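Just one protein chain is left out here, and the rest sit where they should.
Should a chain be cited, it is by its letter among A, B and C, assigned in written order, with residues numbered from 1 in that chain.
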Amino acid sequence: MKERRDGLCRIVLDCPDRRGVVSRVSTRLAELGATILDAHQHSDADSGHFFMRYEVAPDARFEDLEQWSVPYLQDGLSELTSELSLAMRVTSASRRPKVALLATKAPHCLVDVLQRWRSAELHCDIVCVIANHPEMGEYAGWYGVPFHHVDFTSQSKSRAFTEIESLLDKHHVELTVLARFMQIVPQALIDKHRGRMINIHHSFLPSFVGARPYDQAYKRGVKLIGATCHYVTADLDEGPIVEQEVIRVSHMDDPLDLRRKGRMCEREALARGLRLHLEDRVFIHGNKTVVFSE
Amino acid sequence: MKERRDGLCRIVLDCPDRRGVVSRVSTRLAELGATILDAHQHSDADSGHFFMRYEVAPDARFEDLEQWSVPYLQDGLSELTSELSLAMRVTSASRRPKVALLATKAPHCLVDVLQRWRSAELHCDIVCVIANHPEMGEYAGWYGVPFHHVDFTSQSKSRAFTEIESLLDKHHVELTVLARFMQIVPQALIDKHRGRMINIHHSFLPSFVGARPYDQAYKRGVKLIGATCHYVTADLDEGPIVEQEVIRVSHMDDPLDLRRKGRMCEREALARGLRLHLEDRVFIHGNKTVVFSE
Amino acid sequence: MKERRDGLCRIVLDCPDRRGVVSRVSTRLAELGATILDAHQHSDADSGHFFMRYEVAPDARFEDLEQWSVPYLQDGLSELTSELSLAMRVTSASRRPKVALLATKAPHCLVDVLQRWRSAELHCDIVCVIANHPEMGEYAGWYGVPFHHVDFTSQSKSRAFTEIESLLDKHHVELTVLARFMQIVPQALIDKHRGRMINIHHSFLPSFVGARPYDQAYKRGVKLIGATCHYVTADLDEGPIVEQEVIRVSHMDDPLDLRRKGRMCEREALARGLRLHLEDRVFIHGNKTVVFSE
Partner (left out) sequence: MKERRDGLCRIVLDCPDRRGVVSRVSTRLAELGATILDAHQHSDADSGHFFMRYEVAPDARFEDLEQWSVPYLQDGLSELTSELSLAMRVTSASRRPKVALLATKAPHCLVDVLQRWRSAELHCDIVCVIANHPEMGEYAGWYGVPFHHVDFTSQSKSRAFTEIESLLDKHHVELTVLARFMQIVPQALIDKHRGRMINIHHSFLPSFVGARPYDQAYKRGVKLIGATCHYVTADLDEGPIVEQEVIRVSHMDDPLDLRRKGRMCEREALARGLRLHLEDRVFIHGNKTVVFSE
């Protein structure tokens, strides 16, 4: 909950080789008057790729906080960025990314995200709820979020997704959350939002890919079921995994019981994954993620 | 730990239709002077099949406990068994089934089972350890269990398994535990020991079937790994699951870390699964199990 | 989810000595045309007390289901009840107990229960929400539940609780859920609702009894925090425990983080405890519970 400090910014970067990166970046930050409050780094042994996340705040010499800003840090680090070929991003912890929620008929994930958001547990602006069933509208309405029903029956899927794309554009959406949205997103839309579209899958991937995972789990007789929060990619159910959760089940649980118990996993995995993303704690690296947990 | 009562017996039965079964069996047991100490029953909704497990002890009228025995109960229930087409088994809780442990090179499951057995946590007689690597011999030796090294390099697999089969016969083995035994058991041997051969698989099935599951898990970037205790069947990794366990992992864990963390899951899932089997708490039903937990 | 069967009833009973009880009850049920679908029993070793729960349904001979009813079963079993000194209760699984939710300011448990109820996950009628802060009213309103604000500032506690008591009476409340209700309930009201008032405590009892458990947990530096669902008794935090849940925390979590993470435990423990109670799966035995899990 480092958001509670004035001027808190996050610096996330990755690069192929990290020789001297920590030293160079931390020294430059000291020169810029930035105090490092929290630091994570990881080097992927296979690829040699390096990942780093800093939380920084202005140190005591910043009497006039107006000087301190994301552009100030970006400018101050820009020379280093090009010299060391860093992929770098600076964000303000007080900034609220614009989030769209996509849903179909099951409200549990939608309500959970909306309620956590309302309780200030998720630091973002939920700018719209989009659903292919009108019933979700009342939830959105109550939480004061614009609702858009996109009809998938009276028009082609392709047209429906064009409508969704326009809505995401119109609302300047930065993160799209598929909160049990039961439609396959077209490749072009995925590409456009690559790394900014997360899904909650109702199974413990890679178990039970494909349709009706709870029925598959029932049929197989597993003793634990789960849910997976992952980034959406072209290969369905193959996207980089952010978070997973499991719960114990038994022979007494029929498919409806599995659905009910699984909803806890779906809610938790999605809420945690979403929060991790919003706090710039997740790096996508190939089909995997580096997650700097709080 | 109901074993601690004198004369404790278990009655496990299943049948296609359970109309009146509880009433008939419990009434007959009352007539036989048996007190029901613990009872579980389950009706599978799909197949309509019925499963029941009773723990019974002689009631107060049994002044002479010698009258009380497994055959006494079997005889007393035999008429009912045939009348209601019950598959029934009566066992004495004090009886120790003969168990063989099969291993290859990794000792963690082997040692864990042996130590729990020595600590009286597992009620059985471990009559032999069989391994295709001689190193396991010292563990067996220390725990005072006969060890047999079956060589899989100097002879054909088929001959090696013939040797194993002879050993299982010779020791009158009632349950064979594959404690990280990395050889595929031939169909004929599986059939001979159907329902009496359990395996610990080092993944959270059905994820990562096949070879090197930890490497697969690493490659996929999952956030939880696990292990599965299941009965051995012809379809590799498809046998009825008895117990599963999972543990959280992260991007920091390389394949060796996953192996290390996974060993906890393997030990726990195997020990719990083994104990459940030994206490007659597991019914195999198709490719699934009914497990009456303690 | 056995509710899905027509005519499903539950028979729960307990008695000091269970000699022949299973046999007598199951035989009488067979005579009454009741099929036992699910059965649990437990004998407490210390006290020798016996507990039993049956789910029964009319068997095939009941062509006219109107004959089948709770009174029919009660009457049919009444002779046995008095003969064997059974404390027995028969309930219809289709009946919805009347539930009141009491809250203060934190909405997470309240919303979670309301949303699960709306999603048919909790089989009951939530007849009112009572709170000592008016903000909870909008949640109640949206879910269509009558809301009562009981003011604890402008009147004495004693008068406020008299008001609550009248509301519980007026709504014929059968189960009162303290969903993070931060007021100590007077002895007389507890006595009146003994065994029918459950609380969610925001710690893993008996750790951190008393006020501000999350601050206590932070100060002690524990690595897991939790929540406890228990029946309300005169001894605060000493009531019989129904369900508990825990979550891992670390040195990075400040008291606000603990509160956030703990909310998951509170929601889960309360929802599971509530469901267990509503399905007549919980027996209170002294300061402990017997819980026949689904």
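Basically, a contact is a pair of C-beta atoms (placed from the backbone, for glycine too) under 8 Å apart; a residue touches a chain by one contact, two chains touch by 3 or more.
Owing to the predicted nature of the structure, the values given are computational and were not obtained by experimental measurement.
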{"item": "Residue in contact with the excluded chain [from B:A45, B:L189, B:M264 or B:L278]", "value": "B:M264"}
{"item": "Contact with the hidden chain (one of B:Q74, B:T91 or B:Q115)", "value": "B:Q115"}
{"item": "Contact residue for the chain not shown (choose from C:R10, C:R24 or C:H42)", "value": "C:H42"}
{"item": "Residues in chain B touching the chain absent from view", "value": "1, 107-108, 111, 115, 119, 121, 142, 252-254, 256-257, 260, 263-264, 268, 294"}
{"item": "For chain A, residues in touch with the removed chain", "value": "18-20, 22-24, 26-27, 29-30, 35-43, 59-60"}
{"item": "Where the unshown chain meets chain C, residue by residue", "value": "42, 44-45, 204-208, 220-224, 226, 240-244, 246, 250-252, 254, 287-291, 293"}
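As a working rule, only the chains that are shown with their structure count from here on.
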{"item": "Chain A on chain B, rotation in degrees - Cα superposition, rounded to nearest 5", "value": "180"}
{"item": "Geometric centre: closest chain by C-alpha means", "value": "C"}
{"item": "Copy pair chain B, chain C: interface residue numbering same or different (half cut)", "value": "same"}
{"item": "Whole-Å gap between the CA centroids of chain B and chain C", "value": "36"}
{"item": "Approximate Å spacing (C-alpha centroids) for the pair chain A, chain B", "value": "42"}
{"item": "Sequence positions of chain C contacting 2 or more other chains", "value": "none"}
